[in-house]
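Take this structure first; my questions come after.
Omission of a single protein chain aside, the complex is shown with its protein chains in their original locations.
After this line comes chain A, so read on.
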């Protein structure tokens, strides 16, 4: 008997398919109303930090080098008032086997899938995570399917995504490429249903716990080399897992005083599910199109409860523009000798401006880089932007309009990280909970953990809704 594979039928079997595909009973952690026990979920379904270090070591992941970006620090000091200009550091996650920090997330998921006896893993991603899952599946001997949102209705795809497909296929994965639309999730469920493979979602406790080692390694490196914790860590923010994992790792290492800053490319105004706007984006990740909705509504992901909950950890959230990131990508290559992929340099760009606002004796860290190459390169992405009618200018990035132009700053002093209002994000988070009745005490406690606001502040926001 063949199963009904229509959109409605698959979507209605969502919970049943998911339960089989992740091996976690999320109901176990549900508490009251909107509340669930996040820490209990992380503890009971995940692995300890020591176990994760061991799992990652088995495929030579982690212990990536830390570079002090001395020339960018010098540049920041030249452009800031005397006494300002923190030392800028970079953790080179491109040194991981698949070329990004995502290898850490994938290692734990693939290890877990194998331990549970799954024959293969499936991930829905256009990006570095797909490459990481494919690489880990190859290393650990599982089959792998990567599902990508790749083309618009004209069959035109962004070079960055096409490069990632190449990389996945190089590791022996099956790559399913789709046109634009949220029904990527439908295809994903259908594939999970057909294959019985493991859902290597970015948002399971394994996917997030795998990153904790980055935070832990950073704290350890700074203690060993600088005798103290870094003052600020800047994380490129998309789905929130990178920020959550890094911050958790820093906390587990005891680095409680380190400020955690999220950074995204500002793509305000571009609709993520729009066929005609799809190729107007010259960035496929690390932008506000993911960063903002995933911060204010973390459970919109592909598992019932997301382990990526950035508002629990984010102290500040800043945005930069594409032109600024492309400029800093050139800067990293030209004066630091590090040619790395643009999307990962979002945090470098933010850190450069943030360093100018900090005292010279402070230390700011960018916690990742990603590999670069054909398709994932400044010139490839700018060529594609130009083909899609985006003008490339040299001027003041403040005039940049996403989807219309990309403005390379005519001088590095014009690189500015724009502060997002954290209170506004927290208010949106509460609004997204959409409860008609008032929250119970248990629910208020949960919101308090989620937003780091006081009960009084939460009650005041709820009243205003």
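Assume a residue touches a chain if its C-beta (ideal position, glycine included) is under 8 Å from a C-beta of that chain, and two chains touch if they have at least 3 such contacts; residues count from 1.
By our rule, contacts and distances are computed from a predicted model.
J.: When one chain of this assembly is omitted, its UniProt record names it as which of these: "Deferrochelatase", "Protein-export membrane protein SecF", "Molybdate ABC transporter substrate-binding protein" or "2-amino-4-ketopentanoate thiolase subunit alpha"?
T.: The chain we cannot see is, by its UniProt record, "2-amino-4-ketopentanoate thiolase subunit alpha".
J.: Which listed residue (A:68, A:174, A:396 or A:445) would be found touching the missing chain in the intact complex?
T.: Only one listed residue reaches the unshown chain, and that is A:174.
J.: Using the touch definition from the top, which of A:92, A:183 or A:315 touches the missing chain?
T.: Once the missing chain is taken into account, the touching residue is A:183.
J.: Looking beyond the chains shown, say which of A:61, A:75, A:314 or A:390 touches the absent one.
T.: For the chain that is not drawn, the touching residue is A:75.
J.: Footprint of the hidden chain on chain A, which residues?
T.: Residues 6-7, 71, 74-75, 78, 120, 143-145, 150-151, 153, 155, 159, 162-163, 166, 169, 172-183, 186-187, 195, 271, 273-277, 326-327, 330-331, 333-335, 374-375, 377-384, 386, 392-394, 408, 411-412 of chain A touch the chain absent from view.
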